[in-house]
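Note that one protein chain is taken out, while the other chains of the complex remain in position.
Take a look at chain A:
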Amino acid sequence: MNNLQVSNYTLLLSFVLVVVALLIGYKEKLGIDKDIIISVARAIVQLFIVGYILKFIIRSNNYLLTLAMILVILFNAAWNAKKRGAGIPNIFWISFTAITASTALTLGVLVLTHSVKFIPQQMIPITGMIAGNTMVAIGLCYRSMKKSFHDQQQQVLEKLALGANYKLASMDILRSSIKTGMSPSIDSAKTVGIVNLPGMMAGLIFAGVDPVQAIRYQIMVTFMLLSATSIGSVIACYWAYRRFFNDQEQLELH
């Protein structure tokens, strides 16, 4: 950890990089100066607050506090996923259940196999990674599902008219939505280490851990994210698609 020293002074100097972005925005008349300043200010404030909260939780090493922090992460992830599924009834609870179930199952396996320990400095970042990736996956599922029901409504109606139940009538949409949700995890698993050095691995190498050991962790993270996004996508899609039908098995577009 001896190489990791970022003082307030060096942080201030690195602000030059933001000035570069601002200058490009100004010179090219992109009109994004205000956006850059607000986003940088938010990033600084949010990260400092989270940093101090994490410092407090990790120092106290309290079981209940760790669980509370996990709950906050799950809630925020569900709240963000909800925006992608706007218009689908009960979408927050669908998202919350999908993210919680995928996180609990994946974390459960990791803890039981002693891959991670139930201590805040391991549980909180891992929960963040799982919930964040599941959030993106189910957000993609909702977007794909809404678009497909809209674009393929004639086909769904015809299948219903031929006596298909709503599951059979939506099967193609259901499958393609789950696939869409899982595709970023599958794609990044294919290119991991070749195109990008993912956060977990880069962080460990940065902190001075042996790269081979860092890779072991990254392989575990890859497995974990594949499992979490598939569980989350399946739960969210199988629950959400029913909301496109009423109790008479008629299509109701939101």
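Structural remarks
Convention: a contact is a pair of C-beta atoms (placed from the backbone, for glycine too) under 8 Å apart; a residue touches a chain by one contact, two chains touch by 3 or more; residues count from 1.
Simple rule for what comes next: contacts and distances are computed from a predicted model.
The chain not displayed here is annotated in its UniProt record as "ATP-binding cassette domain-containing protein", chosen from "ATP-binding cassette domain-containing protein", "Phenylacetate-CoA oxygenase", "Xanthine dehydrogenase family protein subunit M" or "Methylphosphonate degradation complex, subunit phnI".
The missing chain, though absent from the display, is touched by one residue of A:N8, A:T113 or A:Q248; that residue is A:Q248. Of the options A:I119, A:L157 or A:L253, the residue whose C-beta touches the omitted chain is A:L157. In the full complex, chain A makes contact with the omitted chain through residues 154-155, 157-165, 168, 172, 246, 248-250.
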